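Now for chain A:
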Amino acid sequence: MNKNKIIGSILLASSLLVTTAHADIKIGAIFDLTGGLNIYGIQQNNALNLAVENINNNGGLLGDTLVVKSYDSQSELSKYTQYAKTSVLRDGISAMFAGLTSSSREAIRPIFRKANIPYFYSSLYEGGACDKQTFVTGSSASQQLSVLIKWAVEKYGPRIYVMAPDYNFGTISAYWIKKYAADNGAEVVGQDFLALTVTDYSPTLQKIQAAKPDFVVALPVGANQTGFLEQFAATGLKDKIGVVSTNYGSGNQQVVVSPEAGKGLIASQGYFMSVNSPENTEFTKKWVAKYGSEIPIVSGAVDVWNAVHIWAAAVKEAGTAESTPVIAALESGISFKAPNGIVTIEGGSHHLRQNIYIAEGNDQHGFNIIKTFEDVAPSYENEKCDLVSNPKLVKHFTP
Partner candidate 1 sequence: MELDYLASVLVSSLSSASILLIATIGLAVVFGLMGVINLAHGEFLMIGAYSALTVTQLGLPYVLSIPVAVLVTMAIGAIVEVLIISRLYGRIFDTMLATWGLSMVLYQLAVLIFGTVSPGIGMPQYNIQIGDYNLAGYPLLMIVVAIAMLVFVYLLMTKTIYGMKARASIQEPEMAQAIGIDSTRTNTLTFAVGCGLAGFAGAVLLPIVPATPSMGFAFVIKSFLTVVVAGPVTLTGSALAAIGLGGGSSITASFMTSVAGDVFFFLVTAIILWLYPLGISAKWRHKL
Partner candidate 2 sequence: MFKVMNATGGYGKTTIIHDVSIQIKPGEIIALLGRNGVGKSTLMRFITGLIPAMAGGVEIDGVKAPAAVTKRARMGLGYVPQGRFVFPRMSVIENIAVAAASNGHDVKKALKEAMDNFPILIPKANDLAGGLSGGQQQILALARALAIKPKILLLDEPTEGVQPSIIDDMAGVLKRVNKEQGISILIAEQNLDFCLSFAERAYVMERGKIVTQMGIDELKGNKVLQQELLGV
């Protein structure tokens, strides 16, 4: 009896308090600006601010100014939930750009689904997320690996060793490697899953030598990767065994890795700073002007830049920032001339068709692009997830 009264009063109070009038269009951003993951978070946030500045400088969106509500999730998962709710309940955002790890996406996705607000996840990841409100602008594991494994088997040979972190990104990537290896007549001769806390790679290096692979797919995360690559090179294996990766360089590991260890490493990603296109030149010019040239731009940052522009294009097309028409516009297959080539939203899967680049590390802490695969489709996601025909689908597909 008491509770009903309370709930009643709450409903009354909240209805009075909800702010209805806003002149600007607000978008939310939750990134790890502090804490262990800020290597990525700061760049993602920088890219978002740059994109918003770019749009506002070009006359805003539908005549309104874009305003960013930014939150620092401090590399803590509980902060994601908290700020996601805050953004919905207090700040009345029209779209959300957030998250780096898969767990951060999974933590907040239901909140935006319930609030019916488009949510853009801009990071390379294991793939398979399927949700009406969620849009992924990073590349998925299968998207990158499909071209990388084929290329690497041709270049190095058919024996593959997989070295991956022991969580979803690693295990799912390992699945795809196995699959594409089989498709290309190669085999996985060994794999090792590592805890995220590992800093000492000698056990792995022993196992790699025992398996005698032609190349290693190295997927550790962040600073761990540089440690592995240094030890790999210092053990004298670099000249005998190739190293390819889908996430090397995604957190600027190439800056940390010494030139001896970094030269000749193969990475495949949706973006490298050395991509040669007028869009990229313009983009990097803006970036350097605002943030300096000290730290190279990572693919996650470009994914955010793309996400904001794609959303903005959808708003323009829908003529409003309201969620339902914007999502419909996004599903119509919007394209954008991005720094990394033309990217296109797949209406069914909410993932991006985009270029995948294969690049080789040089001795200047940078990359030379050696091959470009244009317009690679997120085929696994397209196959599993069709939100146009089945809009109620909510699932995280895993192979």
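Candidates were picked such that all candidates are chains of the complex that A comes from, given by their letters.
Quick note on the criterion: a contact is a pair of C-beta atoms (placed from the backbone, for glycine too) under 8 Å apart; a residue touches a chain by one contact, two chains touch by 3 or more; residues count from 1.
All values derive from a computational prediction rather than experimental measurement.
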{"item": "Pick from 1 or 2, the complex member that touches chain A", "value": "1"}
{"item": "Of all residues in chain A, those that touch candidate 1 in their complex", "value": "34-36, 38-39, 42, 166, 192-195, 197-200, 202-207, 209-210, 223, 226-227, 230-231, 233-237, 251-252, 255-261, 294-295, 365"}
